[in-house]
Structures are given as C-alpha cells and as structure tokens.
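With one protein chain removed, the remaining protein chains of the complex are shown where they sit.
By letter and in written order, the chains are A and B; residue numbering begins at 1 in each of them.
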Amino acid sequence: MADEKMQLPKDAFEPLQATEQLNSERIAAPSLTFLQDAWRRLKKNKAAVISLWVLVVIIILAVGSIWFSPRNPNAQNAAYANLPPKIGGGFWGFDGKANIAGAVVDAYKQAGVPKGTYYILGTDYLGRDLLSRILFGTRISLLVAFVATFFDLVIGVAYGMISGWYGGRVDTIMQRVLEVISSVPNLVVVILMIVVFKPGIFSISMAIAITGWITMARLIRAQTLKMKDQEFILAARTLGESTRKIALKHLLPNLSSTIIIQLMFTIPTAIFFEAFLSFIGIGISAPNASLGTLLNDGYKTFRFLPYQMWYPAAVLSIIMIAFNLLADGLRDAFDPRTRG
Amino acid sequence: MWKQVKKIGLVAAAGVMVVPLAGGVSTAKAASLAKNQTFKMMVPTELTSMDNSKTTDLYAATIQNNTGEGLYRLTSKNKAVPALAKSVVKSTNNGLQYTFHLRHSKWSNGTPVTAQDFVYSWQRTVTPKTSSQYAFLFEGIKNAAAIADGKKQPSELGVKAIDDYTLQVTMEKPVPYFDLLMANPTFFPQNKKVVEKYGSEYGTTSAKQVYNGPFKLTKWNGTNLKWTLVKNKDYWDKRKVKLNKIQYQTVKDPSTALNLYQSGDLDDVTLSSEMAKQSANNKDKVIRKMASTFYLEYNQKKIPAFKNKKIRQAISLTINRQKLAKDVLSDGSTAAKGYVPEGLANDPKNGKDFSAEAQGAAEKAAVAYNMKKAKKLWAEGKKEVGIKKLNVELMGDDKDSSKKILEYMQNSMEKLPGLKVTNQNLPFKTRLSRSVDGKFDMVMTAWNGDFGDPITFMDLLTSTNSYNNGKWRNASYDKNVSASKNANAANPDARWQNLLDAENTLMTEQGVAPVYQQNEFHLVNSKVKGIVYHQTGASYDYKTTYIAK
Partner (left out) sequence: MRKYILKRVLYMLLTLFLIATITFFLMKLLPGTPYQNQDKMSASQIHMMNVQYGLNKPVWQQYLIYIFGMVHGNLGISFQFSSQPVSYLIATRIGPSLQLGIQAMIVGSILGILLGAIAAIRKNTWADTLATLLAILGMSIPNFVFAVLLQYILGFKLKLFPIALWDNFSSSILPTIALAMMPLAETARFMRTEMIDVLNSDYIMLARAKGLTQAGVVWHHALRNSLIPVITLAGPLAVNLMTGSMVVENIFSIPGIGEQFVKSITTNDYPTIMGVTMVYSLMLVVVILIVDILYGIIDPRIRLSGSEVNA
C-alpha cells in the first residue's frame, strides 16, 4: 500500500559522536602535500641527499668567504708567485716542493717565505692565495648561475605558460620566435651584451639568461598544453576563476616539479658556459675570478704548475656532479611513475 | 701603429740577430750543413693577405720579405745592402732624386723583373682605389699624398722607368730613412700581368701571385693554418739560399706550442708570459726585442680630475715597472724608460739612442716607483681638485698578458687612499673603438713604431691627432712636434732637439704614463743558424738561414 507508512522503532537509529564520524574516514598516514611527498622520496636517494649537503656546504663556504676568507683573494705578493700547496710542516702533496727543470726544490725556501707561512692550495702568478681565489671564484660562478637561473625562471616559465595556455595563433607565433632565438648562437648574444653593457658579471649573466630560458619555455609550454584540458583546470574555469588566478594558483604549483628539475640543469649549464667564455677570453674581468677564469689560467701552466688547474677543476666537477645527481634525484622524486 | 696590427716598421737601430752575420752562410761550409734543410716555424696567427699593397700585419710582411725582393735588403744592423738594385745609391739634387740601376732577375713565372714592375706596384699602392692602409709610407715621394687624396692621377707619382732596368724616384722633400723604405715589402715590385689577371683575388692564395724572392709560397689556400716556403729556383742569388723549405704552422695555444717544440715538431715558437716564465732557464731561449711601448692614457675629457698633473703623476708613481716587467710579464719585456722606446732611432749628430739621450733626471723620476711621493702628490692633487674619492675604470686588451698587467696595476694604484679602480678587459678591436670614441677612464694602450724615427710615436699625442685618446693638450709639445715636421724638416739637428724637447714635456707633464717596452720570448732550435732579425718591420730574413748538423 502506498499510503501505508513504514513503521520503524524509535531506537533503530542512534546519533553518532561528531568526532567518530571523521575518524573512520581518516587515512592512517599523515597527509602530505606534493612537495612534502617528493621530499620524503628524495631523502631515500642517498646520492641526491649527499649532493644536496655537498652543495649546501659549498654555498656556505663560498658565501662565508666574504667575511671569513683565509686570505684576501686579491692581495698580491709578486715575490710569492706560483708557490705550490703546503700545509703546516708539509706532507705528501702539500710539501711546498716544486719540480723546476727536472730538480725538486723547496719553492718556499727559494722565495724566502718565512717559516709558519704557508698556502694550503698554493699561490697564483701574482702570489695570491689560491684557496681564497677558488672560494671567491666559486662565489662568482654561483652568482652568475643564480642570476641566469632567475631569469630562466621568470622569462622561461611565463613565456611557456602564455604560449601553452593561449594556444592557436599566439602559440604559433611565440614558437617561431623561440625557434629564431634558439638558432642564434649564444656567443653572438654574449658579444652583443659585452658591447652594449660593460663587460663583467652582469652582462655575462644576462647573456646566459637571454639564451638559457629556451628549454624551460619549451618544457613549460608542453606541460601547460597537457594540463589545460585536465579536469582541475576545467573545474576552475567553470567556477569562473580569472586566468591569472588559474595560472598562479593551479597551473604553477603543478608545474613546480618540471621547473625545479630544469633549474637544477640550468645552474650547471650556466657555470659551464661561463667557463667556456673565460676560455675564449671574454669571461669575467680581472681581478674578479670565476671557476672558469681560474681554470683557464690553470690549464695554460698545467705542465709546470698542475695544482693551479687541478683544484679549480676539482671544485667545478664536484659542483657539476652534485647538481646533476640532485637533479636526477629530484626527477625521480617528482615522477609519479616512480612513486613507491 | 697599433699593437697587433703591426706592420713594417723601419727601425734604424741595431737589430737583434742570432748569429753574427759576417756574410751569414758563406761562413757555413757545406760540410756543416744538415742533410734536411727544413725549418719549422710557428706563427700565432693566420696569413691574411699576400698582396703587398694591402697587408697590414707583421707576419705577412715577414713572408713577403722572404718571397719577394725589392731594391735593397737589410742586414741585421739595419744597413741597406743591394738586392735588385746593383748598388746602394746616393741621392742627387739635394736628396730629391734617386736613380737605381737594376740587375737582371726573373719572376717565378719566367718573365723578367723590370723597372716598370716597380712603377706599377707603387702607383697601385698609392691609388685610393686600392685602399692600401700603408700608402702613407710613400709620403715624401713626389705627389704621393695628393694621389692618395684623389687630387692627382697615379701616373703623376714621382717614380719613372727610364728603361727596363733604370728606375728614377723624385722626392717632394728629403726623407732621411729612404734607404730603409726601399727594403720594405710595401715597396717591392709587382708583376702587372699577374695582378691584372687575378684582379681582386690577387694575393689571396699562393697560386694567385708570382715571386721574385729567395723562396716561393706554396700550400696556402688563403685561410688555412699552414703553408710552406720552398726555395725559389728562379731567384737571382739562389746560391746563397740554403734552406729547402720553411714550414709555417699557426699555433694559437701556447701550451700546444711548447709541447710541439719539445717534441721536435717545431724549431721556433713564441711563448706567452706564463709559459715564458716557466721556460726562463731554457737554453734555447731567445728574446726578440721590439720597438713598441705600452702606455697608460688618462681620459681628461671624461674624468676632470685627470686634468690635474699631480693626480696623473701620483698614479704613474705607484707602478713598479721593473717588477711588472720582470715578475709579472717575465717574457723579456723591459720597464719603459720613456715614451719613445729604446733602440728606435739614433741622434744624427752623435749616434746616441733617442731614449737614452732623453733620459734626464726629470724623465727618470717620471717613470720611477715611489709610493711615498705618490701618496703625497695624490693628497695634494685631491685637495687642488676638491675631491675625496675617485672611482675609475682601467681598460685594456683581453690577452692574458694584458689581463695580468691590469690586475697588477689596479692593485698598485689602489694603494692610493680613496682611489678605486675597476678593470675592463676587452677584445682588441672593441678596446680600440672605445678608446677612439673616448668611452674610457684610463686605458692601457700600445704603439709599434712604423719607421725608425721618433716622430712615428710623437705624432700620436698632438692635440689634434685622433689617436690622442686621452685628449691631453700641451701647446709646447704641439709646437715642437710641428716644428720638427715643417720648419726644421731639413735641419736634422734642430729637428732632433725639437723631438727631445717634446719627449721631455710629455714625460714631465705626464701626458701619458709609459709602462713597458714589449719583447717577444722565443725558443729556437740551436741548430738553426743565420736568422736575420730586425726590431720592427719585416722582422725576419731567412735568405741566409741554414740548419747545422
């Protein structure tokens, strides 16, 4: 009978405690944001963690040397030029002995260096402390890299997002422009910057930045293209969010993994490119140093004063290896396919 | 001329040579010659042109000197000896006319070298259409300047072929270094037929020209890094030529050069400063002296403080030139004693070197190192100008040696309280164009003498010269330089005194601060004998060079 009411006993239902209701839905593991999750997974990758720490230490040392440099990196003492490395009383590899014309001599004695004065990594052609110069050079190299990276971030990400988001004709034109820019050899750009601005850290960073954002823009565009048709963006659109807000609040966080990984590759590329510029003689102006200029000075006397090449090369390699391993680690950490 | 663009200077002073050259090879008996007469030579840059009307660099001039021949050749002491001319002739008509009698000789294509070939070559160089950058060397020969200016026809040049083997040169005014010019490749003859056959391609590859010198150029395609000079069978004096081959190789990296030298792949290499420093004890070391001065220019137009003499003096006194040359450069370069380099020219009266003669107490003090005095002058200068601090940029080339010098000088200068110096190392041509445009505060610049007379240096710093980049102006200096060129042109002694006075003014006023005189550091295989070297100009003559056993 349709009219007949179903009779239920009054005690058939029991009100629940407010808290209990939530608890039953709770996931045992703590909830993690995307970044937290990635961080957790990155920590499992030993090589990446070690690299991260190595980089932190190098950055601290390089920046710290502004205040706590072993010696003034620009203080010259021509009488103490080209002294080999020496620590304390001297031991293997750091004994202050040099091989001059087939005979091993105590370079410190020859130069008349007083007892107790020693240079851990030796000195360069103007008698400047190589260790201090390397710290100084590392700082400049990192600075160049970070400035370049910053522009990479700003220009590359914005360009890629706009191109991908608007699509159609805008995209086509922007892609053509990209193609043209990427086909101009970066050396030409560098030369232009040096001529237009003063040669130095700024123009070199700018030149690297101008030519460096292309890859970033391409990657971001591809990701944006993929994402803009996904549900969460559609939802945001349907709810009437402004384009700017969608870009900043929804798109950007989801692009963060791509961006971070790419940045980790941009930094070493920039350091490397600066070293190349030093080689062809248009790097940082003296007496400023970068790892590139130190290496460039060092390789020329490699046969006589090998330490002047080896130490900057070692620092450069360590930085490069660390950034690369960290980037690999981050890529694995962010990659949903490797989620475990 | 500017360093790096150096060509053909004619230096009257003593050249440097490897072996005492009493006839060179004639003393080398056949028995002492090695079987393989091949000399392997390194040059730091490519050969850019073999057209002697157009070349602008020292290396090309050197090769032309060995593949061509003019009226004279120079001994290692820069004395002219007859080459195509049968004898060294004296001028007639008060130094206004020369008549040369030529010997019979052949081009490598078999045609004879005649007086017309000289006339053709000279007219071609002076014609504006050829746009030779060294046509100015012809100044003094009748109508040369007017032709270069487009005001007269090339045929009006003061050179005439009386017959096939008699050449007559008419001058506008006497040129004291005329004999030296005649040994300069710019004045070598050209075979008209060949030049016209190849047109603008003349001298762009080894096949597109002919030779009349001790050697012929081969295997040069115009852009490659190596080429070979082979003995010229048609050379009139081929008996004296001992080398069969000179293999040239461009090597730009100094450590590669050293490796190649030590493994025997090269017999003569030029080393840059750091490599040179490390090879200072090498027994094969040879220092080639050059006639070039590196000096500091202060931009008085841009930085008003540089108008103050004491400020300029103070900066100059901070530089320890001895130490800079010995410890920093270490490539055989020497501290500058004045603006005109040592060994460029000699007093016509007593034969004394200009630089030595100009060395009075005031000049010595101007290039001395005296930090105490520098600080005192600096303090006074600052007060006079009314400044407490001065921030300036120091510009220079981007070569290694140049970078080092700038670093060293910056460090020295900054010992003056309140002076902050920022270094700028630029590619050569960029540096040059900024210098000329006045876009600098201080610039380290260099000049190579074009010929053996102080005027080649002095001219640059007159008020109106476009290469006076610092815009230093001094009426007495201008007056002396002008008098030496005009009023006293025919009076060697008075002219010489004008030049000495100008140098004195320059040094005491510190219009520029000379820093060092550049030399080249070479390693030369000790078996190679009889290289004739001239301090500037077509530096090397290999006509009498040989390889000993």
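In this section, a contact is a pair of C-beta atoms (placed from the backbone, for glycine too) under 8 Å apart; a residue touches a chain by one contact, two chains touch by 3 or more.
Note that this is a predicted model, so its numbers are computed, not measured.
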Considering the complete complex, of A:72, A:242 or A:317, the missing chain is touched by A:317
Out of B:236, B:369 or B:428, the sole contact with the unshown chain comes from B:428
The one of A:71, A:97, A:237 or A:303 in touch with the missing chain is A:303
Per the touch rule stated above, subunit B touches the missing chain via residues 1-2, 5, 46, 48-49, 51, 54-57, 128-136, 145, 148-150, 200-204, 221-226, 249-253, 255-256, 259-260, 262-263, 265, 398, 427-430, 433-434, 437, 465-467
Residue list for subunit A contacting the dropped chain reads 175-176, 179-180, 182-188, 191-192, 195-196, 218, 222, 268, 272, 275-276, 279-282, 292, 295-296, 299, 302-303, 309, 313, 316-317, 320-321, 324-325, 337
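The rule is short, and it goes like this: only the chains that are shown with their structure count from here on.
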Between the Cα centroids of subunit A and subunit B the separation in whole angstrom comes to 49
Within the complex, subunit A is touched by subunit B residues 254-255, 258-259, 272, 274-275, 277-278, 281, 323, 327-328, 393, 398-400, 403-404, 406-408, 410-411, 422-427, 430
Within their complex, subunit A touches subunit B through residues 74, 76, 78-79, 81-82, 100-101, 125-126, 194-195, 198-200, 281-282, 285-287, 297, 299-305
